[in-house]
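Here the complex is missing one protein chain, while the rest keep their positions.
Up next is subunit A:
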């Protein structure tokens, strides 16, 4: 049977009550990191991201969200330890969205990215990516198409590097444009999957090893019209988020 990745993509904004419930499950270090961020939107996004991670993983492993602990590897890769140890988790946020991914038995990396409005991505790819990938970005018609190609490649690199627990910067030139199995230095092989989302956001998942796997996005309807989940969905659901299709928004709990 194929391995399965559970993926939740949710809005980074939440009401005061939902935010308070997230703050309540964060550990002191996470609260301090949230408090240090320089703007309310950054603080809220961090709180929603880490709160949702704890709520979703806690539910998956049957441990109180506030009791979960992660230790950080040499390059910052978090590994679940203590009472909930076992599953592999990954967290990413960009713009107004957060992505949480959980895999039972294989190291995982997830990356979500909104195309940045700044520089033309062709220049970034030409400077930092594999030359074939740089051509791929440059050859894509208009700026929006170049952004889309760049962002897809970027999320695939980030996801692979996160799954491997490696550093991003030496792996910017890691080719990820051909085939879904990539080798990250001495860390081994990783299988990449692009996940469709609504709008311009791109999501990629990487899992250790070459074996195929399925990605099960929670609560999402068929893209590209699917709305992201909200923190309310996370707080009010058993984790499947199937309530979204049966109960009107705002009347679930």
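Assume a residue touches a chain if its C-beta (ideal position, glycine included) is under 8 Å from a C-beta of that chain, and two chains touch if they have at least 3 such contacts; residues count from 1.
Methods note: contacts and distances are computed from a predicted model.
S.K.: Under which of the names "Polar amino acid transport system permease protein", "Protoheme IX farnesyltransferase", "Acyl carrier protein" or "Deoxyribose-phosphate aldolase" is the non-displayed chain listed in UniProt?
M.R.: In UniProt, the chain excluded from the picture bears the name "Acyl carrier protein".
S.K.: Taking the full complex into account, find the residue in A:38, A:141 or A:179 that is in contact with the omitted chain.
M.R.: Going through A:38, A:141 or A:179 one by one, A:38 is the residue touching the chain not shown.
S.K.: With the full complex in mind, choose from A:15, A:76, A:131 or A:188 the residue touching the hidden chain.
M.R.: Answering carefully, the residue with contact to the hidden chain is A:76.
S.K.: Of A:24, A:104 or A:123, which residue touches the hidden chain?
M.R.: A:123
S.K.: Please identify which residue in A:94, A:197 or A:237 touches the non-displayed chain.
M.R.: A:94
S.K.: Could you please point out the subunit A residues that touch the chain left off the display?
M.R.: Per the touch rule, subunit A residues meeting the hidden chain are 33, 36-39, 42, 46, 75-76, 94, 113, 116, 118-119, 123-124, 127-128, 154, 158, 167-170, 172.
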